[in-house]
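There's a structure below that I have some questions on.
Yeah, one chain of the complex is gone here, protein chain that is, but the others are all in their spots.
A and B are the chain letters, set down in written order, and residue numbers restart from 1 in every chain.
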Amino acid sequence: MLYIIAYLLFAAGPLLALIPGRRIPALLAWLLMSSACVLAGIQGVMAIAAGQSLPLITLSLPIIGPFTFVQTPLGGLLILITSSVFAVAIPFVTRDANLYTSGRRGLFLAIAMLTLAGMIGFFLAGSIVAFIFCWELAALAIWGLITFETRQSKPVAAGLLTLALSELGSLAGLVSLLLLASAAGTPQLSGIAHAVPEMSPKLLLVAGLLAFFGFGMKAGIIPLNVWLPAAHGTAPRSTSPILSGATLNLGLYAFLRIDAPIALHQPHLGLIILSSGALTALIGIIYALVEKDMKRLLAQSSVENMGIATAGIGAGLTFAAYGHPLLGGASMVAGLYHMINHSTFKTLLFLGAGGIDASTGTHNLDELGGLMKRLPALGSFFLVGAFAIAALPPFNGFVSEWLLLESLLRVVEIPDIPVRITFALSGALLALTSGLALTCFIMLPGSALMGLPRSPQAANAKKAPLSVVLPMGLLALLALLLGLAATLVIPVLSRLAATLLGTNPTASLVPDFFHIPSQVPMAVRHALDPIGASLGAAFLPLRSLVVMHLDQTPAPVVYAMSTLLTFVVLVLMLGSVWILVRVIRQRRVTRNTLWDAGLTRLRPEMTYTATTFAAPVRVVFQGFFHPLIEENEKRHGAFVLTRSYHQVITNISERLVIRPGIRMALYIASRLARMHKGHVNTYASYILVAMVVVLIIVAGAGTR
Amino acid sequence: MSFWPYYGLQRGITTTAWPDGAEDSAGITPGRPCALQTGHAEEIAAACPTQALKAVSQAGRDGVAVDFSHCIHCQRCRHGDNALPWSTDFSWGAPSAAARPALESRFTRSLQVLYVDAGACGACVNEVRLIDAPPYNLHRLGIFVTATPRDADVLLVAGPITDAMRTAISKAYAAMPEPKRVMGMGTCAIHGGVFGESFACAGGLEKIVPVDLWLPGCPPPPLAIIHGLLSLVGRVTPAALEEQP
Partner (left out) sequence: MSIPKTLQEWLQSIPNLQMQKRSEQWLQLLCSAEQLPALTRHLMEEEEAEFATLLVEESADALSVHYLFYLPATGNLIELKVEAPAGTELPAISDTVHAADWHEREAWDLYGLRFSGHPFLGDFVLHDDDWPEGLDPMRRSFDGKHRPDLHGSGADWAPPRLLQEEGAMVFPVGPVWGDFNESGLWLLETPGEQIRYLHTRLFYKYRGVEKIAEGRTVDQGLLLAERFAGAAAFAHAWAYCQALEQIAACQIPTRAQQLRIVFAELERIRHHAANIAEIAGSTALSVAKALAQGIVEDLLRLSARLCGHRYFFGVLTPGGLREDLDEGKIKLLRQTLPELDQRMQQLEKHLEGSSSFLDRIEEMGTLSNELARIYGVVGPIARASGRSIDLRRHLPYGQYVFLSPDVPVEQEGDGYARLRIFFAESRISVKIILDLLPFMAEGPVQSPCPIQEGHALSWVEAPSGATFHWLRCTGDGTITRLRLGTPGFRNWHAFERAIEGAAFQDFPIILATWGLSIAENDR
């Protein structure tokens, strides 16, 4: 019921925006759309709370089959995330929509709402027809968002690229779905999942891989992720938070939904998902480091975060397939947690980037700087987002990345050597990714907020719009809470993982509050563990992440970290230092200007830019980037007048996948073109030959 | 394979015993003229190209007084008929008129020095570079050189204070934490030396920042620099800028 109201409101909002005028229609539209998001969010929470699948509606259509919508807990989580992202992003969307004429304003909001509607529909899809239909609906709406500002030509190209690759991905996904459906004999997704154990392993592997790489393309998984930064970098700035924070999850959900049942019977699939995720993460962050356009940088970092989440899911599926549902659950939880986290901090950061763009008119990091003094609130929230995405405690990014790395180490439980090697390598890639992410997210706020303003726009930054700052504050708080109250979230995610893995891992975990040294006799431990479990569970709602297995036979300690305690210690430490400085050493504090080595004045051009900060990374990964360097020198006699360097870095997926693909297509086309001589006789003979071939085939079929 | 530690040990200890013991190695200092009672005071003073020597007459006794703040060791009073005696000491650091008291005891074994070159010729630069060389080894005295005024307790300035370095010196002084002391090194820093005051030189560090200790000499040898630094923390007795016959 709520869905229907929500959908009506989705439609009503943009309609209101068609009314001429600026303030009132926008406010009304915002009100309606926000309440729609809240309603959808409530429904999402209810779906999670229900803990089981509930069929909603089935439409039987003649040729294409049943149109089924089912409410699942996992879908509920995705709906909750999506509608929350939309809810916080809509103020900025409506604010920026006011920049258009009222007709276009309505269209803009309508496309945004269509995206949301398509996505919610997709998360509810129960049959392959509904699945593909909603997927396509969302893809088209997203394409509409990206190309909305068609005044420049770049968004068109980026939008077409998105659409083309999305269609290529959908095609692969569709093939996979059809293969599975025909093998299972039912178009319902749940039916397919049940039938998986009976299918042939080869078919499963092919279908699984097609689904993973096809749907994964939407999430920026290698090898075809070059469209993502291009598209998100050129989309209207108010839609970037939606695109990155919400729509990327489509891809994750899609392959998770299809591949989870398959991977439980096909351990290799999980390994491929894990290693692709780790590789995607590394490639994403490396390219993020050489971007100086804030939006493109954040989009590249989305690729990285999707990679991390994918790696978590892959590890979880592999563990489960090898008979370690507990460890699998932990990894899966880490992956899902990271998906939530990414939606939180990436929406926050994109809102910040949009806000900076709105107040300075540029999102080129090399032209920013010194904004912390001019936009203190936005700057602080942006900084929180950067801390979170750099996985610094006590913020949320730390929890999921730490859980993931910790669970990857648990591969020692699997005796298979190739699996161990894959896990070790993926873990190493992810660890490198974390380090580079830290560098990247020191660079981002450092070059945007700190130092001296490097352009007049940055020096004369306007006040940041409230429609950006308030949602950012909300998201910053959420990033902190998701970091501190991790133990409240993990059991929920664990229940969702249970629907995929078949067992609820955290149900068999207890807080390791009374962890007993191993010297203590087993009998005593057996007796004490349940007491510890019940005490911990009953009295300590915000207990730490220190948990261990209740069942003694495998008895692995899964996690051992407390973000809450870390936070408390941090606050105590900083507080005591502050007290020491302020109270005990009552010294006069003298303030001086910056020591600039005796220059007349430190000039903005003498401060680090994003490019100079990332230079060591560029140098280290020189071989990976394969930059095209254009060097030019203008001279007058022996004088060097100017010297110019221009570096072009082409994304590795474009270099190794897309360009060879284009070359091959052109080659084939040129071969085909030879057939076109332009003589009528030649074409007539082609038709003749084709007819003969068709007749032979038909005749052959008829005789059988 | 590196044998550098061995090569270093091979040389043995070359560090001076001063200030705990005496140091009178030949050539460790250029020396400087001493005040003298003489009847040729006027001639001697007139021969001095920098007016460092002054004919004085006190209580009927004629003599030559030496103003070290102008002496540049031109050696003209060293040779010839009316030669003055030359000392071979190096304890030259002398408090300025506006000197603040020596730094507290917690600086005596930990003193950070910032060196700023304000037009010094290569000689002062070379001598200051030698203070942490093995023959003098500044660090054994707990004195260290820093590159930032934020850590510095002493600002050591050499040269006749060129126009372009005024800003840098006042900025460096302002950036130093209290308590801080300033030492003007070399005759140039006191009144500009041979360069004097001109369109390009301020001719005196005192015109830019308050100075606590003057170190005359052209250039002051390394031990004189160390003497000056030690005077700032009260570890040695400072000298005077003038000597009367």
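The rule is simple: a contact is a pair of C-beta atoms (placed from the backbone, for glycine too) under 8 Å apart; a residue touches a chain by one contact, two chains touch by 3 or more.
Keep in mind it's a predicted model, so treat the numbers as computed, not measured.
Across B:36, B:66, B:118 or B:176, the residue that sits in touch with the chain not pictured is B:118. The residue from A:373, A:603 or A:663 that touches the chain not shown here is A:603. Listed residues B:66, B:201 or B:241: the one in touch with the omitted chain is B:201.
Of the listed residues A:213, A:227, A:287 or A:613, the one in contact with the hidden chain in the full complex is A:613.
Touching the chain that is not shown, out of A:292, A:338 or A:363: A:292 (per the contact rule at the top). Hidden from this view is one chain, which touches chain A at 292, 366, 597-603, 605-616, 618-619, 636-647. Residues of chain B that touch the chain left out of view are 2-5, 7-8, 11, 14, 25-31, 49-50, 72-76, 78-79, 86, 114-130, 133-135, 145-147, 159-160, 162-165, 167-168, 172, 193-202, 218-219, 221.
The working rule: only the chains that are shown with their structure count from here on.
Taking the mean of the C-alpha atoms as each chain's centre, chain A and chain B sit 66 Å apart. The residues of chain A lying in touch with chain B in their complex are 590, 592-593, 595-600.
Residues 116, 148-150, 165, 167-169, 171-172, 174-175, 177-178 of chain B are the ones touching chain A in the complex.
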